[in-house]
Structures are given as C-alpha cells and as structure tokens.
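Yeah, one chain of the complex is gone here, protein chain that is, but the others are all in their spots.
And then chain A:
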Amino acid sequence: MSIWISILEQGLIYGILALGVYITYKILDFPDLTVDGSFPLGAAVTATMIVKGVNPYLTIPVSFLVGALAGVCTGLIHVKCKVRDLLSGIIMMTALWTINLRLAGTANVPIFGEKSIFDNETMDGIFSGNFAQYKVLIIVFVIAVISKILLDLYMKTKSGFLLRAVGDNENLVTSLAKDQGNVKILGLAIANGLVALAGCIFCQEQRVFEISSGTGAIVIGLASVIIGTSLFRNLTFLKATTAVLIGSVIYKACVAAALKFCEPQDMKLITAVLFLIILIIGMERKKKVKKNA
C-alpha cells in the first residue's frame, strides 16, 4: 500500500514539473534545460525560508516567482542575446547551480522538525488517526490539481492564445503586431515558475534540500509529457494537462517497478533507458500518423 501512495505522491509532485515542461516542450517548442536548475532553485528558496521560520505556505508563491525569474533570464538570453534555445537553457542551468548553493549556504539543508506545508498544527488537526498516512498525498493532489486548473484557465485567455500561437506559428504573432520574443519570455517564465513550485513541494516532502536534486529533472519532465500526450492522444475528452499529470504518475510507477529488480545505483541508467524506450514509442506513433495522412 505505502509503495502506491509514494508513487502517487512523487508522480504528482513531478507532475507539476511536467506541466512546466509541457509549456516549453509542447507549446513553445523550446527544449528548455533551465529546468535542471530551476527545480532545485525552488527547493533552495523553500529550505532557506523554512529554516528562517517563515510561514511555510508563503514558500509556494515565492518559489513560483523566483522560478519565473529564472525563466525570464533564459528567455532574455535567447531572445535578446540571440543564443540558441538549447544553449540558453544550459547557460542558465549552470549559473543556477551556484545561485542555489549561495541561497542555501550548503549543498545539503535538512528541514526535519521544522514546520512545512505538510507538518503544522492545522494539517495535523485535519488529518488525524487513520487519515494521517494520506495527508501528504491529499495535499500534493490538491496543489497539482489547482496548478493544472489555473494553467487550463490561462490557456483560454487572450494571453494564453498568443502563447499557443507563438509555438505554432511565430510569424502570425508578428502579424498580430506583437513581439514574439516577449511572448516566448512569458512562456518560459510560467514554465519555470511551475518547475520551481514542484521543487518547493519536493523539498518539503523529502524534508531536505539537496543541491543535486535537479539533475535529470528535465528527463523526468520530458518523459512524463511524452508518455501522457502520446498515450492519451486519442482520448479527446482528456485535457493535455491532465494527461501530463497521469503520464508523470505512470513514469514514476515504471521507475519504481524497475528499481524493484535493481540496485539504487542503477537509477540513472534505468532512467536513461526508460526515456529512450518512451522516445522510440513516441516516434513510432508519429510515423504511423504521417503514413496514414
């Protein structure tokens, strides 16, 4: 039982990250590697705030904003300095490593025993007795669903339309007398805001900030997005954002299953192989569609 709860918790937390990756990868068509830095950035900000005794619920909006700022930087490097998309992300990711270390002070900040969004009087009051084991899962679920709904609502606004248009046809955005660069920067900001939010939740769930927690985050995000969008392609009633969240849970389940038969140090290799398999399956589908068309 507890393994399933753990998979769902992890899946939903990384699902928020996957929502961010969905914006850059699927909507903006921008392979954004900033994610590997902005995920621990959210965690670093959170750990620092919690150690200082700030209200843990404040960490949520603050992490989002700080993550968004990182996204804006990547966007500025790409749009204003005309650096290639992949390289802009790598530059920002590298820079963020130092920034995260500076923010947190050390590579490892434990926050055991401190108040967090999961551990405080109010939450302990609501989830008592038998319910206690579902506490983290329910809180994570609520945050993930709220993030998804807000993102869905945003995509239906005029600004959201423009964001969808810029990944689809940059030219049209220019024709509409709008600067496509600014729209891209906005998209990167929202995406990295969500990623940092995921980092914030992750840090409080693990009760520790770890500088290397972001390594490979982009792979997890991409895998979740690709699983979600290609698996549920034919279910039109299912929104892409929902599919991405489910995709993330499936991915975490796959990793957990693989780990059952392997040692923990095989983790990265499993991740890589799994990602490759997902990519190949995703491509297969694309080819079939083209042939039929």
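Keep in mind that, in the parts below, contacts are C-beta pairs under 8 Å (C-beta built on N, C-alpha and C of every residue); 3 or more make two chains touch, one makes a residue touch a chain; residues count from 1.
Convention: contacts and distances are computed from a predicted model.
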Complex member absent from the view - protein name from UniProt, among "ATP-binding cassette domain-containing protein", "Predicted lipoprotein", "NADH-quinone oxidoreductase subunit F" or "Cytochrome b": "ATP-binding cassette domain-containing protein"
Listed residues A:Ala165, A:Ala217 or A:Ile250, member touching the removed chain: A:Ala165
Residues belonging to chain A that touch the chain removed from view: 154, 156-162, 164-165, 168-169, 171-180
